[in-house]
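Below is the structure I would like to discuss, written out as structure tokens.
Yeah, one chain of the complex is gone here, protein chain that is, but the others are all in their spots.
Letters are used for the chains, namely A and B, taken in the order the chains are written, and counting of residues starts over at 1 for each.
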Amino acid sequence: MILCADTTPFSWQAALDAAGILLPAAAPPAAAYTPVVVHEGLAFVSGQLPRDETGVTTVGRVGEEVTLEEAQAGARLALVRGLAALRDGLGGIDRLDRILKMTVFVSSGPDFVEQSAVADGASTLLFELLGLERGRHARSAVGVAKLPRNAAVEIELIASVKPASSF
Amino acid sequence: MILCADTTPFSWQAALDAAGILLPAAAPPAAAYTPVVVHEGLAFVSGQLPRDETGVTTVGRVGEEVTLEEAQAGARLALVRGLAALRDGLGGIDRLDRILKMTVFVSSGPDFVEQSAVADGASTLLFELLGLERGRHARSAVGVAKLPRNAAVEIELIASVKPASSF
Partner (left out) sequence: MILCADTTPFSWQAALDAAGILLPAAAPPAAAYTPVVVHEGLAFVSGQLPRDETGVTTVGRVGEEVTLEEAQAGARLALVRGLAALRDGLGGIDRLDRILKMTVFVSSGPDFVEQSAVADGASTLLFELLGLERGRHARSAVGVAKLPRNAAVEIELIASVKPASSF
């Protein structure tokens, strides 16, 4: 009997490397909350904004000051920050198993109804990194009035974590 | 000793049949995410809109283009779609245990504050199907600026799943 599965175990770090994505450095600790909390194999990730070392990169309401394409790039960046938070919170990106649920809040002008397309900017990155099967995740996209620091998009995550023994 | 409990185990399918609710056919697969993700007995259900085979049925902001009654019917329909997604994702509606948490996003006009009443349209269906004890669920209702496809309501769910051995 030949076992074919699991001979090349998935590595988040290898997938990020292959995609040319360098996770940013650890964010400065937040004043009043923590980026990632782990409980019994679930990781809860605080709302992530699209930001780099200069601050929030995508500012304003989508459909007004922000285009769909800019918002999609912002969603992708917010997810990258969420992955960086998971790396820091878990002690290594390869302790991350899967992204189970993604909630995408989109700061929306009065006539903007393409919140799902904005969220695709993040979902697509997961499939790029993980492929169609492992990249599967549940998702909600909603249009909100305003986000912290006037960000165009905010993403929160629930992820599964590998047991220490399998790592 | 006579055991009275569990002699007529609860069946979601029987409850749906008794209520005259036919779950819709499987939705076409979404491009960039998956309707239901299961992890360790929890099912995360992506945001569900009120839609039928013709598209989104309840469009616009509640308190403006949409009445409370229309929004309640929309919430009920969105929940039915969530149950259909669970049936498809779990391989049968009777693998579903309970709805633990429901988040109801209501596209709200500037003066509309009856988001809880909108959400009751979905909560009431759970109690119709499951009774007062098994139908118990936690819930949040919030008024948002705009929803995908201009839907009036969007519902996401966290559910518990029966272990395979009990099914």
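Everything below uses one rule, namely that contacts are C-beta pairs under 8 Å (C-beta built on N, C-alpha and C of every residue); 3 or more make two chains touch, one makes a residue touch a chain.
Quantities reported herein were computed from a predicted structural model and do not represent experimental measurements.
Novice: Footprint of the hidden chain on chain A, which residues?
Specialist: Looking at chain A, the ones touching the missing chain are residues 31-37, 39-40, 44-47, 103, 105, 107, 144-150, 154, 156.
Novice: Extract the touching residues of chain B with respect to the undisplayed chain.
Specialist: Those residues of chain B that touch the unshown chain are 41-42, 98, 100-103, 108-116, 119-120, 123-124, 127, 136-145, 158, 160.
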